[in-house]
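Here the complex is missing a single protein chain, while all its other protein chains stay put.
Entry: chain A
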Amino acid sequence: MVVPSLKLQDLIEEIRGAKTQAQEREVIQKECAQIRASFRDGDPLQRHRQLAKLLYVHMLGYPAHFGQMECLKLIASPRFTDKRVGYLGAMLLLDERHDAHLLITNSIKNDLSQGIQPVQGLALCTLSAMGSAEMCRDLATEVEKLLLQPSPYVRKKAVLTAVHMIRKDPELSSVFLPPCTRLLRERHHGILLGTITLITELCERNPAALRHFRKVVPQLVQILRTLVTTGYSTEHSISGVSDPFLQVQILRLLRILGRNHEESSEAMNDLLAQVATNTDTSRNAGNAVLLETVLTIMDIHSAAGLRVLAVNILGRFLLNNDKNIRYVALTSLLRLVQSDHSAVQRHRSTVVECLQETDASLSRRALELSLALVNSSNVRAMMQELQAFLESCPPDLRADCASGILLAAERFAPSKRWHIDTILHVLTTAGTHVRDDAVANLTQLIGEAQELHAYSVRRLYSALAEDISQQPLAQVAAWCIGEYGDLLLEGNCEETEPFQVGEEEVLALLEKLLQSHMSLPATRGYAITALMKLSTRLRGDNNRIRQVVSIYGSCVDIELQQRAVEYNVLFQKYDHMRAAILEKMPLVERSDSQGVDERKENKAGAQILEAAAPVPTEPQAAKLLDLLDLLDDTPGHAQHLPPLAPSPGGALAHLLDLPCAPPPPAPIPGLRVFEREGVRLDLSFVRHPETPGLLLVTATTSNSSKEDVTRFVCQAAVPKSFQMQLQAPSGDTIPAQGGLPVTQVFRILNPNKATLRLKLRLTYNHSGQPVQEIFEVDNLPVETWQ
């Protein structure tokens, strides 16, 4: 029974008529079964119709592999209709991965050598669409022959097929290089275009070919010049521009030939200038040519004036109403910003305006370009623009913008304060989008800028008081408040508006940060450590802090619990060391040669041992203080010495081992070495747990008199064989009536195990009188030096 098969049009109608996916599937399955049957034993004359239907179904996403062999049969058929559909099917259904594809090689070979022109066209088209490397090798000679055939219709296709063949098998370059010179003399635009594409491909793959084709530069220049000056030809022009496709292709080849080659570049300079100035810019076609011209000018050795012209063209593009033009302008300028920085700088204001673009791909380009244009002279103005942008930019650009601003600030900051302000602003605006190391960098920066400690802590306090949710900001603020809490409470700072903040407020804020569910575990770690540090910085009693610390001793978070337990112990058993351990951090030496991994490790270290110096540096050269040198011109107050290792955090490390550590060494008895009118100086000693040869001496000066002690300075000296380092004292004022004592740590190394003697010099003001005392201490316990 002959089942009438649906015509293609009818099938399409029926499919489109289907109301549901299931219905469509049904129709298609039915039809496919019918097509299969027809392939098996149907009329070969109808085969092309069946295949056409199959191809339609295939486009909708349904499987059509059973049609592959049919393509072969149709291609082999002598009928043109069959071949047309068969080759189309081959292009759609067959590809390199199918073994079947090789089977059409023979048919293609026959069609190429014996077919009529349209058939040759079909064969070439298919070969260039899906021909594998193997097929290309088999058919190279056939294609080569066709390059020289009289018909332009076939030749133009043969040339582009050659391009495909070279892409598949670069060895075939040797076959297709020789005909190029002759092909270049063609007048037919299609052949010319194909030839130039072919030459471009050859040159890109083969340096020898590149050298060979440099000699055709004058010819190319001539062709382009003719194109540009001959004027309007209806056949090839678009909006008054002569064959822009051909122009663009020639310009691209010129770019490749002129690159890194003085002579060729020179030969094309005039022409490029001509095209750049004369091309009509009112429509896209002209702008396409201009764009290619600009890219060529910038890539070859062109005269300076020409380069400026090119950049200016891009600048004009930036002002074009057409978004697409603005887009290519931004992309191209980005490519040029490194090599022609000053030229691009001239268009900085226009670029910055593009930040306001509503189209995200444009504003992203504008952001990248703006960041690349920041330099030391425009940094303030640019940062203002970029920060304004940061506040309103789309979320997916925030991270890039924030990190871009921070990087630029690091490179070009005009002053430390500006730098700190900038980072602060970024943290408040886009805190969640900054990179991990922003916190470490900012703390480093603040630590370095001693003169700005007061300013920084105040600004950070205000920012934190307003908003505790931005984690990086909260972390830095907590750290700062912990470190410089005393400066915060002092009340004076010329650079910010004066505001008073009480101890209770500060503690309350830190507690709030600690308890907030918005705070990350790391932030909480910072908060609790800051609270702990404040126990030595604030004057009031530490009950509130003790309470918090003891509560967190049973916190679920292990990190927090561990810290709290350790801090608890610090309050109880090791109270005499507390001041020393919680002293202001020495400045961490920032070495830029550190790898990223090292930095990360250090940062991790910093988070675990918050009080410890994160970077272990080599112990500084020992400062030997001769007993006699004490009276020389050692300048003023006890020095803030360069970083040393291990830091007081080492003691904390010991505490971390506490639960299962070996019993700590028996404590060395302390000593009162000085007393005068209620001012007392006590020394306490402890050996460094990791370096038993290192003795940590804490000098605690207390004041039980009725008057304050001010401008207190303590200097110390040891015998020659010892090495000593003085750390910064906790302060220089000891309030009356048992106010907060001043503590200072000396680190003493005794490599020779000699007897330790200490000479101390104290200067201070008491009851309105200046006091100076010098005395030796030689009744030090034996354990301090044995």
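Observations on the model:
Quick note on the criterion: contacts are C-beta pairs under 8 Å (C-beta built on N, C-alpha and C of every residue); 3 or more make two chains touch, one makes a residue touch a chain; residues count from 1.
The rule is simple: contacts and distances are computed from a predicted model.
In the listed set "Dilute domain-containing protein", "AP complex subunit sigma", "GPI alpha-1,4-mannosyltransferase I, catalytic subunit" or "Origin recognition complex subunit 4", the entry agreeing with the UniProt name of the missing subunit chain is "AP complex subunit sigma".
Screening A:189, A:563 or A:578 against the full complex identifies A:189 as the residue touching the chain left out. Within the set A:41, A:99 or A:235, the residue that contacts the chain not displayed is A:235.
From the set A:328, A:408 or A:426, the residue in touch with the chain omitted from the display is A:328, counting the whole complex. Residue A:95 is the one among A:95, A:437 or A:490 that touches the chain missing from this view. The hidden chain makes contact, of the residues A:139, A:163, A:413 or A:430, with A:163. Although one chain is not displayed, its contacts with chain A can still be listed: residues 2, 4, 9, 12, 16, 43, 45-46, 52, 55-56, 59-61, 79-81, 84-85, 88, 95-97, 118, 121, 124-125, 128-130, 132, 153, 156-157, 160-161, 163-164, 189-190, 193-194, 197, 235-236, 238, 243-246, 248-249, 252, 284-285, 287-288, 291-292, 323-328, 358-362.
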